[in-house]
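With one protein chain held back, the other chains of the complex are shown just where they sit.
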Amino acid sequence: MSGTQDRLVYMANQIARNFAVQGEAVAIAATARHILDFWDPRMREAILAGDRAGLSDIAAGAIARLQASP
Amino acid sequence: MGYEPQADFGTPEVRADTQVTLTIDGRSVTVPAGTSVMRAATTSGGAIPSLCATDSLAAFGSCRMCLVEVEGMRGTPASCTTPVAQDMIVRTQTPRLEKLRRGVMELYISDHPLDCLTCSANNDCELQDTAAEVGLRDVRYGYAGAHHLGQQPDLSNPYFLFAPDKCIVCSRCVRACDEVQGTLALSVEGRGFASKISAGQRADDFLSSDCVSCGACVQACPTSALMEKSVKEHGKPERAVITTCAYCGVGCTFRAEMRGEQLVRMVPWKDGKANRGHSCVKGRFAWGYAHHQDRITTPMIRESVDQPWREVSWDEALAFTAGRISAIKAQHGARALGGITSSRCTNEETFLVQKLVRAGFGSNNVDTCARVCHSPTGYGLKTTFGTSAGTQDFDSVMDADVILVIGANPTDAHPVFASRMKRRLRQGAQLIVIDPRRIDLVRSPHVQAAHHLPLQPGTNVAVLTAMAHVIVTEGLADEDFVRDRCDWDEYQDWARFVSDPQHSPEFLEAVTKVPAAELRAAARLYATGGNGAIYYGLGVTEHSQGSSTVMAIANLAMATGNIGRPGVGVNPLRGQNNVQGACDMGSFPHELSGYRHISDGATRTMFEQDWGVALDPEPGLRIPNMLDAAVDGTFKAIYIQGEDILQSDPNTHHVAAGLAAMDCVIVHDLFLNETANYAHVFLPGSTFLEKNGTFTNAERRIQPVRKVMEPANGLEDWQVTQALANALGLGWAYTHPAQILDEIARLTPTFAGVSWDRLEREASLQWPVNDQFPDGAPVMYVDGFVRGKGHFVVTDYVPTDEKTGPRYPLLLTTGRILSQYNVGAQTRRTANTAWHPEDVLEIHPLDAENRGLKEGDWARLASRTGETSLRVSVTDRVAPGVVYTTFHHPETQANVVTTDYSDWATNCPEYKVTAVQVTPSNGPSDWQEDYAGLTARSRRIAAEPAE
Amino acid sequence: MTAVRISDDALALACGADALAAAFEAAGCAVERVSSWGMHWLEPLVEIDGMGFGPATPEDVDAILSGKSAKAIGPIAAHPFIAGQQRLTFARAGRTRALSLEDYERTGGWAGLERARRIGPEHVLDEVARSGLRGRGGAGFPAGVKWRTVAQAPGARKFIVCNADEGDSGTFADRMLMEGDPLQLIEGMAIAAHAVGAAQGYIYIRSEYPHAIRKLRDALKLCADIIAPFTIDVRVGAGAYVCGEETSLLNSLEGKRGEVRAKPPLPALQGLFGCPTVVNNVLTLAAVPHILAEGGAQDYEARGTGRSKGTMPIQLAGNIRHGGLYETSFGITLNQLIFEIGGGTASGRPVKAVQVGGPLGAYLHPGQFDIPFDYEAYAAADALIGHGGITVFDDTADMAALARFAMEFCAAESCGKCTPCRIGSVRGQEIIDRILSGGRQADAVELLPQMHNARLAQRSQAEEVQLLEELCAVMKDASLCALGGFTPYPVVSALRHWPADFGLGAR
Partner (left out) sequence: MTTEAVIAEILAAHPREQSALLPILHDVQAEFGYVDAAAERIIADALNLSRAEVHGVVSFYHDFRSAPDPRPVVQICQAESCKARGIDTLMQAARDAAGERVRLAPVYCLGLCSVGPNARVRDQLHARLDEAQLVSLVKAQ
């Protein structure tokens, strides 16, 4: 993986993928919660500010939710 | 405490509901039914002479010294093999017995050397003591008869010698190897007068035998036939200090036996509740690193890593360090600073490091090596059960009927516990092993796994889901337990999920490569075989789905009702001695001690009030994120206590790049480790023998670590951290770790009842220790889960992104070996290298043949992240397509090839799955040679201290 | 065609029975191989129409067939040696073919087992207890008590182990029974299994008995259906006398070194593989079918003396004119056995000593030949009955050499576990050598100036004798099992009764 942004996108997608089995709505909430609980602020800020093209639907939903209520 | 051997009651303790009262030499004695007369006599203060009896071994009855007279019984029965009976009347000292004992002793001494005064066991010898007790004055047989004198000693083992002419053939060594250690490496050869102890077969010596050098035989020997070489060298110890081993997570307690400041030997403490008097080659013998010439005892600094080190005073080193940290903080902010706590250091030291980072540096960028080993355990068990720890004590295994070992290799990594497990298996418990390799537990003398599921690395979740499928669809779940203890709705969701035909063993066989019938049989056995206990290790956690696997394990245990009593449970086998403690102490960036989230206002307030500073409410960076941030330029300085992340963390190139990008790397360690190649400050550390404090083992047992000798560098590690804090102006004033422990107890509800005084009295406590569990909790969740109802989590199998392909067709998995420990910093500096001088690559014969590789050939091991070279060992322990190595030697740097894939929830690296290629090689790779050069340059120390 | 009966017992074979049988067949006779009558001085013994001829060689065939043989002994069954016995265990000896189910059934075989199955385990235990049967291996422990202990012991698996490791010199009754009447032993084991609830049995036979091993294996094949579901395996020892000790036998069966186990735990509670186990000698188990047959227990109990009930198959061996198997009720004396029945020594010289009970048994002096053959009476005389072997020595015997041999044998066969036996037996040989050479000088080590406490003066012969006696006391009282514990019996008895052989004056 090259670059921090790629790495953050990969991490968010990986979290989302593991929650996906619980259904999209739950998974989006759980992914958002997980990032909030375990990510350093600069990481959160970076993924919010960065290119979201590589995010899966759930991950993108989670990031959007974080943006709405950080 | 002075030096005196621990009391020996002759035969093992018996637990019985009924008590029996008898009379021994006129004294009335009450003991549990089934106790031997010998033990009853010893208990009541009237020890009976004996040689073949010792309380760690079943009564044997061969030496015939312990004969007694019993009213109404014919002859003179041996007190070790005679159980007590109600109203029995025993006499242990009569003229007839005196004569018999003296007669037997006369026979012994007629075939024994007479050089007691120059013997290494002089004044520490049971034969000598017993000869004195029975009053032997002359050997009327003379010394010209047949004898065993003059035989050459076996000096092959690095740590102990075997002198056959001092052997009295009591078989204690053989029995210790059989009963206590379970290796069965020894036997008696021949018979009658020609009987002699044999290590293996006729041509074997101790080193070539199956001996694992645990020391149990040496411990059991009543003479100096088996003797530590260190005692021969230094003489009999004169004092002993009880302390806790600093190797693996078993947490053995030892008597450190001393002569002055010289450690003479480490002897397992019989009252230690984790080890019950047993030991392994590391804790028992591999302590020489403490005295090793490589120890750095003077602080060193340098402006940049291309310079040689400069030895300086503590004051100068601390001022230099504080200056750099303050400057970075001023320029880049607190979040550019961080620290790593050590799972090898004490709870108190760990607590201080995270306190320094949070309260002194002002960030939450603190992490610990658990990040790279058991962080998924913390996450998974907290999510399901509510507590980030294993559920049982080690004793629990003796009540298990079915033992499921997944992703752990206890005989190598947790040998003392493995011996208990093997003892239980020899008693008839059944064993299931889930592991890509055929580890020793699968089949070794008298141990045979009922089922070995040799899964494809990376498919743990699929295998456990398939087991759950069998248990649920075949109606083997314990629904009463689930309804009572767990969230029933969640269980039903989970049960529906696992029941899906796509989760059947047959469907998943293509993924897991585990034969479905075998998997079904294993699942049935676990669910229906009685008490089922799961033991797991890093083969579970070090995966992209480490946390999912931990939760899948918890699900299985709950679904089958295997929680909340002895003999069951979910038991992580912790890697390092204090990895449980380091986690407990708030070493993770998102939580304070006792696993409370940093964002929780009430908790944070408690700390802020106690510490008198404001804390950052946001989680900090994990180790891999710190390295990323360093490369990005937002993370500048790190204080690393007792860790060698360059060698132990994955993707060495990435770690090196991160370290190289920092402005201030402070390494606080015993030796100039690999990480120190990139350090600006080196603060010399102290060994566990040189400090006070506590360790917490894998069974949540908090045990004291006691200072055995003065620190070579003058300071215990907590004192160094305190000095650094004070150089930063924090004004700490701890004078003893007991005060730090008081602070921990004050701020951590699960430790509320823990104190140094109490540990001095009670030797150990298993947390939680508080109002609800005033005496601690050997077995957790007896009355329910901490979080209320047990939480079933649906764990979907998500394959790792690390895939084999044409370029990298093999899967590498990594692990440990008995004689070496972790990065080998300690064990490589001991004679343990006799067993494992280098890392080797295990490869299946088919894969070896395809590559033209033979046993002992050099091979290049390459992945997409890097390559290294090492020798191969051709073995069918690994399946075709799988290769295996250890990571104990920096010359190999196995982590050059591991990737930065990691657990989805905790970023625990995926050490256990790396796609690799193996090709023939002529020797070390270019990178290895370059690295050796870098290391040599980096370790230069300026000849004269600068003024 | 003339029907000729010749034994195929190992002893008959060793004396040339095969060649003799071949000669009769060559002469056109129908030869039937049967068990041995136990008149060993007459082996190979030829039986034609109940008349006996022996010891016969191929050269005697013509004379026997023509009725002119000087080796004729008349009707065998009426021979005083046979007629004087009370044969219960050896009732079939000489009369049946070892591996003939037909012969066995015709002579009352399986009646005991059938009745045992009819009356049930509890009554079987009662009857064995009532018969007074005691272990014939040497210890004389009541069989009924042992069986009941096993029957009542908790445990899903129980075993019947037959101790057929007959290693005592002067004994051969086990061998004769296994070779001559193996089905009776099997029936006894099947009854025991029924009584205690065992499914598996083992017969542990010493490797020195290849013929018995073959016979029993063949016999087990013949009767597998009859004893089913009980099964029996024959296991072969590997040259270890000590494996005749029951716990060491169990270790050997388990595939371990034949080291003796400490007791308790008793094998009846924790025996083979840790399970409750009946360990009985061949003769004990072979006595059971008679006891379980209708009226057998009363019959058995009515014979014998004191607490020694029933009959004992006594083996007359060594230097005796009429050696062989003599089964009779307890209470008989050595005088009767040696002189009236055995006909004195084979050499014709005076009897000097008799060893009763094998290599661990005392040497009895002719002055003791009137002691009744009875467990308690022998124990009172510091002697033991053991397995009922009687070895006769004439006046050429060197009792000091025999005492030394007892120690030598103990040293050769010691398992090595306990110290008195392991070291004591070696020291015992050394002391006897010194006694014979008149005492000893201090040795080189004792003479070193460093050896402050060692005695420098010569040790007199009397002191060496005292040391030997003390060593014997240590071995007797402190050894783990009978090997070390009983080796002093022959040594001390030889020293006591024949001091002159040790170069000592009368003591």
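So that you can tell them apart, the chains are marked A, B and C in the order they are listed, and the count of residues begins at 1 in each.
The definition used in the following text is that a residue touches a chain if its C-beta (ideal position, glycine included) is under 8 Å from a C-beta of that chain, and two chains touch if they have at least 3 such contacts.
Keep in mind the model is a prediction, meaning the values are calculated, not measured.
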* Specify the shown partners of the omitted chain in the complete complex. => B, C
* Which of B:Gly190, B:Pro617 or B:Pro837 contacts the chain that the document leaves out -> B:Gly190
* Asked: Looking at C:Phe409, C:Phe486 or C:Phe502, which residue reaches the missing chain?
  -> C:Phe409
* Touching the left-out chain: which of B:Thr11, B:Thr43 or B:Ser209? -> B:Ser209
* Structure fact -> Missing-chain contact among C:Asp103, C:Glu127 or C:Asp168 belongs to C:Asp168
* Residues of chain C (touch criterion as defined above) contacting the omitted chain -> 10-11, 13-15, 40-41, 43, 166-172, 174-175, 207-211, 235-241, 252-259, 273, 315-320, 323-324, 346, 355, 358-359, 389, 391-394, 397, 401-402, 405, 409, 412-413, 415
* Structure fact -> Against the hidden chain, chain B presents residues 183-191, 198-204, 209-210, 443-448
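We adopt the following convention: only the chains that are shown with their structure count from here on.
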* Centroid distance [mean C-alpha coordinates] between chain C and chain B, Å -> 57
* Asked: Using mean CA coordinates as chain centres, what's the chain A-chain C distance in Å?
  -> 88
* Asked: Cα centroid separation between chain A and chain B, in whole Å?
  -> 37
* Provide the residue numbers of chain B that touch chain C in the complex, in ascending order. => 59-64, 67, 75-76, 78, 80-83, 96, 99-100, 103-104, 107-108, 110-111, 114, 137-146, 168-169, 171, 187-188, 190-195
* chain A-facing residues of chain B, complex -> 335, 364-365, 497, 544-545, 548, 589-590, 597, 599, 618-622, 625, 628-629, 631-632, 634, 794-796, 798, 900, 904-907
* Structure fact -> Per the touch rule, the chain A residues reaching chain B in their complex are 1, 4, 7, 11, 14-15, 17-18, 20-22, 34, 37-43
